[in-house]
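Down below is the structure, laid out as structure tokens.
In this view, the complex is presented without one of its protein chains, the others remaining in place.
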Amino acid sequence: MALKSKLCLLVVLLSVVALNVAFAKEDPELKQCKHQCRQQQGFDDKQKQNCERDCEEYLKQKEEIERQKEKEREEHERGGGGEGWEFYTRNESQEGEGEDQQQRQEEEDEEEENPYVFEEEHFDTWVGTREGRVEVLPKFTKRSNLLRGIENYRVGFLEANPNTFVSPSHFDADIVLFVVQGKATVTIMKKEKKESHNLKRGYILKVPAGHPFYLTSTDENENLFIVKLFRPIFLSGHYEAFYGPGGQDPESFYTAFSWDLLEAAFKTDRNRLKRLFRQQKLGSIMKVSKEQVQGLSKRGEGGSGIWPFGSESGSFNLFRKRPSKANKYGHLHEVDSKDYEELQNLNLMISYANITRGAMTAPLYNSRATKIAFVIDGEGCFEMACPHLSSGSSSEQYGHGQGSRSSMQKQKKSKRYQRVSGRLTRGVVFIVPAGHPYSLVASPSNNLEVVCFEVDSEGNIKYPLAGDENFVKQMDGIAKELAFNVPNKEVDRIFGNQEHNFFLPGPTQQKQGGRAYA
Amino acid sequence: MALKSKLCLLVVLLSVVALNVAFAKEDPELKQCKHQCRQQQGFDDKQKQNCERDCEEYLKQKEEIERQKEKEREEHERGGGGEGWEFYTRNESQEGEGEDQQQRQEEEDEEEENPYVFEEEHFDTWVGTREGRVEVLPKFTKRSNLLRGIENYRVGFLEANPNTFVSPSHFDADIVLFVVQGKATVTIMKKEKKESHNLKRGYILKVPAGHPFYLTSTDENENLFIVKLFRPIFLSGHYEAFYGPGGQDPESFYTAFSWDLLEAAFKTDRNRLKRLFRQQKLGSIMKVSKEQVQGLSKRGEGGSGIWPFGSESGSFNLFRKRPSKANKYGHLHEVDSKDYEELQNLNLMISYANITRGAMTAPLYNSRATKIAFVIDGEGCFEMACPHLSSGSSSEQYGHGQGSRSSMQKQKKSKRYQRVSGRLTRGVVFIVPAGHPYSLVASPSNNLEVVCFEVDSEGNIKYPLAGDENFVKQMDGIAKELAFNVPNKEVDRIFGNQEHNFFLPGPTQQKQGGRAYA
Partner (left out) sequence: MALKSKLCLLVVLLSVVALNVAFAKEDPELKQCKHQCRQQQGFDDKQKQNCERDCEEYLKQKEEIERQKEKEREEHERGGGGEGWEFYTRNESQEGEGEDQQQRQEEEDEEEENPYVFEEEHFDTWVGTREGRVEVLPKFTKRSNLLRGIENYRVGFLEANPNTFVSPSHFDADIVLFVVQGKATVTIMKKEKKESHNLKRGYILKVPAGHPFYLTSTDENENLFIVKLFRPIFLSGHYEAFYGPGGQDPESFYTAFSWDLLEAAFKTDRNRLKRLFRQQKLGSIMKVSKEQVQGLSKRGEGGSGIWPFGSESGSFNLFRKRPSKANKYGHLHEVDSKDYEELQNLNLMISYANITRGAMTAPLYNSRATKIAFVIDGEGCFEMACPHLSSGSSSEQYGHGQGSRSSMQKQKKSKRYQRVSGRLTRGVVFIVPAGHPYSLVASPSNNLEVVCFEVDSEGNIKYPLAGDENFVKQMDGIAKELAFNVPNKEVDRIFGNQEHNFFLPGPTQQKQGGRAYA
């Protein structure tokens, strides 16, 4: 019943439509959609026609989805919500390739839903007060066994109002923070001193497992928004927060000890201790005064480095580093343990991509790293080729023991790659496993900004599959001819036509003079 | 039905009582208990009253437990045994905090039993002869999934009579030995030579996986007692012993081969081989003569280092190293790979704590390491704050998909920490996962001695939560005030009151002049 793999361009177009048109089952939306097609300046006539046909297809599909959803609502108690999701996962049969359609249809029935894209409803709320919240995705393997390669990572975010304080705690996980918005002072208690870090957009900070730390949102106007990667150290994929100072919510871990023990430990009467450990009723994110913020963000005592005076040790500003790829279609910043030593034991690279509106990344893949990507701003879509979801992929499905020794013709199936796609907006998380080709497209109206945690990044190479540096260009002429079974010249023409590299003009982007593709 | 979290002081007091008073359902025990309370010299009047009330509470609870146990005996076939355990795991409601009681009671029904403490009945007997035994705890994940972080470790012990010999064998596990009592000569067959090590109390020796070794208990009077940590190398958490020389019990692995093959391998007739490989019927731990012991413990041939002449390579005497913490309340010795190179690849620290009778360790936690502790002597108790057992802890219990995009108020629960506790006597094993605050208390009558294997110890920091070096003292004044929501002065007073560090006077320990706590 799962509906899959959406035409990416259409997603982008219709997401624009969606902003303008109230939800309707008929004409008005179709009309707008077609209008949008005709107005796309980069389109030639045929593309416009395709686009309009896609609009019709889309609406038929949408109606069907609506019917289906109503049916599902009756079956399941919780029903609602997922509309946005289904929209982006419907069948690619709309591409009108009749010969493939039926076969694909049959396969779909066996396939499970796309587990590579996470939207807001997938997050759990760990902390939620008037002043802020912490939301974390469940263990990836809760979603799908296909994600067990990143089972021992968790991803989440903190959002806190201006002038707020986040209570001290420690975690049984290493944490990497990336500041997306706002300003923060983070204070970490190390072995025998404390270290304070003033952070703003683009700063990366690692908080090692078990180190108590607290945090102040120091901007007066802007919310603080921090993306977090957790690597639990004891239970794979499972971690806990431990609050020392606490009260009702969160509770202090001190109160789990017996009062006799605590009396002795603190040389203090139990009543006094109870008053101390139960007084905090504001939750772990609380409003603070301007003066308190100043006190908390002032220069650290005793030389603990405070930005901008000597923060070099401890945190790293991603934007201080030159982009590793940059042209007018986008830029990419990459930080690894050579830049920020603290990443060493995590085998982690952090990257930030800003894709210009209307542009795209060349289809590419990572040779070793798996990407956990968090969309921090803008709008766009994502396509990935995935062999695991395809019904023909799994060797486990092959028959066993049916062959005799002499037979070389055992049952086998050819590879088929399933398109996985998703609409990207702020807060969406998507996963790209090692080896999987993927591409990102920014909407025509907004730059798309993504921060990525690339785990197992040691020795990783990014292989572009199109654009000026694609690897097919380097292949032997004979190999190209054999591999594609067309004349070498034709392979070269196609793989050599795109003069840009890594960041490319996207499908909806205006080309010079409105010419069609070669 | 699980009963949890015992008042630690009471455990210690009553364990003394238990030695003096035969089990009785009424007055005599209560009388003794109250008498004990009144005699505690460190107690002020209020503490004495609390103590007496606790006695009453305890006996009520105990009767209830008895009733329950009888009921259980009828249900389960094996019934008996666990009395000591239930005693130390009953409800903390005895602390008389009515407001919390009911709520906790409800939660308990959902919780599983404390999986962090192991007593004698949890061990399996691997070897058991007239002359000695080897007992090993089952794979930790057999007990609980909460221990999967140490799934690939096993812990056990060897006890052997004086003047005994333990047969040669090899294991598919790395083994670390810690000698608690007696004297031993261990001979390891390395690539092309053998190495002999004379060991006594405090010696640590690593036997690498696959290396054949044999062992002699060389003291004439004292039993040999060795604590062992195993790290299996092929099957996580599962290992086997391979006996070459053997007979009926253990069998020799040679006899698994066909006699044809063995005849060729040894160029020897099968009847002669059978006589060789079946002659040993004494089991793997056997009595030997004084002369044989001398022969086995004499200086090794060809320069293999024998203590005390050059044993530096190979084994390490923990007591040669200065204690890292020491005061009149206890001392702590720590050995890691910087001291004993052989621990390098195991990422392991071995520590030994001797807590003076009546004293305690400050509540503290390890930032990265997980502690597998083995009580080697004395008496005491253990308390730990655990978020995993608490019903409010697990993010997995949060609802999914109930939130809409705009809603920030998804279901969430505050952290609650469950007390895990246990009575400590020789042979008890307890686990403290990374990040979990815990404390040990020695009984008023005996020092408590514990040897700990701290796995994943690289980069570990011990964070004391009370005592002179607790980390709260280092926090910013404003942060303390915000975190606890009480005036800074009050936080400082409480966190600054305890002048001792790491090892502290315990709950029952006499204070100067019998004054109550501040």
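Labels for the chains are A and B, by order of writing; each one numbers its residues from 1.
Simple rule for what comes next: a residue touches a chain if its C-beta (ideal position, glycine included) is under 8 Å from a C-beta of that chain, and two chains touch if they have at least 3 such contacts.
Here the structure is a predicted model, which is why all the values come from computation and not from measurement.
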| item | value |
| --- | --- |
| From B:G182, B:G202 or B:P250, residue that would touch the chain that is not displayed | B:P250 |
| Hidden-chain contact residue, picked from the options B:P162, B:P212, B:G380 or B:P433 | B:P212 |
| Residues in subunit A touching the chain absent from view | 5-10, 92, 95, 146, 148-149, 360, 362-363, 365-368, 370, 383-388, 393, 395-396, 398, 400-405, 408-412, 414-419, 421, 433-437, 439, 441, 456, 459-461, 463, 465-467, 471-472, 474-480, 482-486, 490-491, 494-495, 497-499, 504-507, 509, 516-518 |
| Where the unshown chain meets subunit B, residue by residue | 78, 80-82, 120-128, 133, 135-136, 138-139, 142, 165, 167-168, 170-172, 187, 189-191, 193-194, 208-212, 214, 233-236, 238, 240-270, 272-273, 275-277, 279-282, 286, 288, 292, 295-296, 345 |
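What we mean here is this: only the chains that are shown with their structure count from here on.
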| item | value |
| --- | --- |
| Computed distance of Cα centres, subunit B from subunit A, in Å | 42 |
